[in-house]
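Following: one structure in structure tokens, then a few remarks.
All protein chains but one are shown in place.
Labels for the chains are A, B and C, by order of writing; each one numbers its residues from 1.
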Amino acid sequence: MDAKGNVDWVEVAETPLEADLLEQWATRPECGAIVTFCGTTRRSSSTGHDVTELEYETSVELAEGRMREVIAVARERWPDIVAVAIHHRIGRVLLGQPAVVIVVSSPHRREAFEAAQYCIDTVKKGVPMWKREVWPTGSAWSQEAHDIVSVHDA
Amino acid sequence: MDAKGNVDWVEVAETPLEADLLEQWATRPECGAIVTFCGTTRRSSSTGHDVTELEYETSVELAEGRMREVIAVARERWPDIVAVAIHHRIGRVLLGQPAVVIVVSSPHRREAFEAAQYCIDTVKKGVPMWKREVWPTGSAWSQEAHDIVSVHDA
Amino acid sequence: MSRILLLGPAREAAGVRDDHIEGATVGEVLRGAVDRYGSTFEEVLKVSKIWVNGEPSSREQAVGPQDEVAVLPPVSGG
Partner (left out) sequence: MSRILLLGPAREAAGVRDDHIEGATVGEVLRGAVDRYGSTFEEVLKVSKIWVNGEPSSREQAVGPQDEVAVLPPVSGG
């Protein structure tokens, strides 16, 4: 919690993500807007196989550190945002389930939308995370990969 | 459901809003992004009183008609969006509870963010809805009101 | 005789939510409403938009028994 009472909640874990829990957590009497982004695993393949699930892998410590940095930059850019959560699931995730959930609350909606979009864009560019596509007879690293960049360059 | 299998879900009712239900409903195998906006009643007053709840009033038929129009325009502007829900609560809503929830799913995240923001902006401008501020000893219409505009002008 | 729908502050000022009022045009129906509901309603009407059957309308528009004239004061939703 910072001097203004604002809180961050960052988590990288194998447990299923619960957007509703994060939304409840982000609800504050002074906030009229809560914007949630759920990134769900979808039926698409970079390897040409009939993918049934994805498997995410990272260093929890490095990933959580970068997520905290993403939120710090978001708070510099949108000082009015109040609660910010970034949760990323690791391990096997079935198609259609959320792999990442971001929630931002703020008094007014514009900054909540902008900060949430900034957070997911920057998480994708700057957080260490690797995705394997898994199909019934095998698996391979996703080909949709790009060089990791520092949060301030993202 | 339209020719592409896309569905709208519009509802104006007294029942508490359930964002998680709408998010589950909006989850589709081809969608990697679900963006949710929760507009919660907040501790602010246009009438100078210590407001404890808000009371919303409308014509359900007119309001739902305008919401369907908002979604139709969003689908013209962002043809890739898949599921779109707009639910607005009426009657008394305690502070901190959602009064409006909008959910948009799409294959990629940019259009989900943009369409969700368009929908809430346009709902605020173009849907018939009136808000009373309620405090322990009285109530009054919110002074934060503006002329209703047609969805195509919003 | 058209149906008139009075919403939000217009409902409060009129004391009713819907009613039936004589008039061959929107303007005539609204004048009939002012006669029936009085000056508080008239003040709200001055700042309201008028829809007929869910679409914005002019005061000159002709209306009949099947039509619904809605009085929409400034909105404050969401």
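Basically, contacts are C-beta pairs under 8 Å (C-beta built on N, C-alpha and C of every residue); 3 or more make two chains touch, one makes a residue touch a chain.
All values reported here derive from a predicted model rather than from experimental measurement.
Asker: Could you tell me which shown chains are touched by the chain that is not displayed?
Answerer: Across the whole assembly, the hidden chain touches A.
Asker: If the missing chain were put back, which residues of chain A would it touch?
Answerer: So the residues of chain A touching the missing chain come out as 39, 56-59, 61-63, 65, 88, 99-100, 120, 123-124, 127-131, 141-142, 144-148, 150.
FYI, only the chains that are shown with their structure count from here on.
Asker: For chain A and chain B, what's the span in angstrom between their mean Cα positions?
Answerer: From the centre of chain A to the centre of chain B is 24 Å.
Asker: Just the number, please: Cα centre separation of chain A and chain C in whole Å.
Answerer: 49
Asker: When you check chain B against every other chain, which residues touch at least two of them?
Answerer: 39, 120
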